[in-house]
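Handing you this structure, nothing more for now.
Every protein chain but one is kept in place in this view of the complex.
Entry: subunit A
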């Protein structure tokens, strides 16, 4: 068997063994106690040559229904958006994708500068002065924000809106167990966080309030009103999870008094890829700069006064502070942050506004058409690119029917909200055409009779 990644020849091997002074490579493993040595070969599938393996894996890929062959109305946190061609060309440059974390700034200025630019773009979008270099994804980034709020305020109670993505809430719950935090959920009313309940439950013992904007149902939460309640208390932090594409059109959370803004940049240049890798972002105030989890890139100068970039404020991080670090994160999502930077650069200042609006307009068209077909659109607040419809049949049945028509239907809300039986969360992005929307509406109308 030939192994194209292994350059060792028999001659090399012999020369190296001689230099070490052993007779076989077995001698180098003699320190492993015989009781724990593997006897015989591991039981793995037979390897395949490059051509055969690609063929097999292509067949495996073809077993999946994909978003490029079907027209999809599925979102719920992962969206099918236009990805400019430049994105993949840039991230395929192996000086980027085969590099490690930029520990040696003199030969890593490319990556460092790209991250610095990413931080700037996130800061611009969110209206927050500080952004880190990325987190694993929007969900874990939100959980880290919650942990930070507890550490910073030295309090243990969190108010979490139920209109936050259910899987992000689940991740928060898991992290909270580690830190001994108490999570109190705020119900939603008519698709928005229950304002009255929030007002009743907030007090000085609360570390932070967590809101999603636009929320999981696509509705735009009234951040100014929520912020007023929060700021009426002492030392309660405001955490907002936000789809950064929506911030092309919506007032950023930073302008409404948010202390931490997080989310996922999957909407910019990152394919759905069955849920990952995507790319979390984490933005905050200057005050919290030295408590941010993860890596930060800062601008500085070299010995000759030439501008350059370095990893900075590392005293927050695990490799310096160990158990006292603000987070355990080490590897992050650098390449995906680069993909998002390239996409944001390509879409650009005006393109972003246009793209956000296209989403809103197409979603409004879908809403109007559905209502004309007597499909009930349940929440009537201002929204971004998602709406909730109530149908006469279970969503799983509806989606099976849609699939036969070449359509991937929306998210079945009853999986996370048992009270929302027969409710579908429908996402309409800029790439859906009028014809696709019309057909989708017609199918839903037909199903509803």
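A few comments on the model shown:
Following the convention adopted for this analysis, a contact is a pair of C-beta atoms (placed from the backbone, for glycine too) under 8 Å apart; a residue touches a chain by one contact, two chains touch by 3 or more; residues count from 1.
Here is the rule we use: contacts and distances are computed from a predicted model.
With the options "Peptide/nickel transport system permease protein", "Ferredoxin", "Probable glycine dehydrogenase (decarboxylating) subunit 2" or "DNA-binding protein" in hand, the undepicted chain maps to the protein name "Probable glycine dehydrogenase (decarboxylating) subunit 2" (source: UniProt). Shown as candidates are A:23, A:196, A:233 or A:331; the residue that touches the absent chain is A:331.
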